[in-house]
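Below is the structure I would like to discuss, written out as structure tokens.
Missing here: one protein chain of the complex. Every other protein chain is in place.
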């Protein structure tokens, strides 16, 4: 058996993990952009139609995550620790869940007026997901570790930005909003949007721990 | 040494895990039925007495989970991955916690009128826990993989049903309930009940990943 056949025999089918993670990252990136575009759409009907379309992205993510877990069960050899793959896939799935949850709240709570803070939050979400996408893409060859680390640092700083927006919004809400039901609606929407960036941070933390181990 | 003695020597004490998981599943099944029966009991005093009795089930679950974790610490050989046993036990424990949390809310919030949505949700919980019980029972011999997969698929679909009930209820609550405190009470109760089905789904996901690995 020549070396090539030998290598082929033992070449793990682990490339599939990179492809699936990239598929998820692209879907999340598209999803976050549609979400942000919706938050910047003045026409309420158009905005709600865009928000409703996010359910498809959430389903696509579920599907890719499901395929990731099936591969994880079937492949003895994985490109990095099984538990890291599991955590990373779960965090990415949570990102889609919370973007869709935020969209559903806007629709279900009949939120007509999109505030500046909501727009700002949606932009932070796009930036965070895009930084994550870069980190995931670079995972495949592990050649540009600095690009991965830089992207993860950015994700962390976007989470801080979202946290600051949330703190400011809650402070203003509790100071000014006299209608408790309106306050609840707004509070939950902003909190869900902030959780999107928490989940991005979770994903970035897993990626950081992967590159520390394998570099 | 004959083959029989040899096998006995190396037979892992891992049967204990199946027995403990079955014990937990039976307890959860009984617990969910008492919860649903309480939600269908018209007499408030009787209903509250039934709901209060759920604390005992929650304690029994804690106790069995504790014994599971002790076994996990003491047994080097386990029937499936240690982390899968850990996740499965934790998810099952969460199911009991959230059924008991829902019951406590009904008692503490003085909820006198049980709505149709609450009744429907309680039935979905019973169905989901029973499907989970089938999956857990079949884990022991792994002979009927289709039964396990079918049960897990059902658990996933029950989670979707609970999600739909919650969405509808929240939509109606935010449209109609003018009393914010009543809205908070209802919202939290329904959310906790829906989380029960999320935790069932978590448990089913672990079981699915186990059978993918071992089939």
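Letters A and B mark the chains in the order given here, with residues in each chain numbered from 1 onward.
Note that a residue touches a chain if its C-beta (ideal position, glycine included) is under 8 Å from a C-beta of that chain, and two chains touch if they have at least 3 such contacts.
Being a predicted model, the structure only gives us computed values, none of them experimental.
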| item | value |
| --- | --- |
| Sole contact to the chain not displayed, among B:23, B:83, B:150 or B:191 | B:83 |
| Contact with the hidden chain (one of B:137, B:154, B:185 or B:199) | B:185 |
| Missing-partner contacts on chain B, residue numbers | 69-70, 72-74, 83, 104, 108-110, 179-181, 184-185 |
| Chain A residues touching the omitted chain (full complex) | 83, 167, 170-171, 174-175, 177-178, 180-181, 183-184, 187, 205, 208-209, 212-213 |
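Rule of thumb we're sticking to: only the chains that are shown with their structure count from here on.
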| item | value |
| --- | --- |
| Computed distance of Cα centres, chain B from chain A, in Å | 28 |
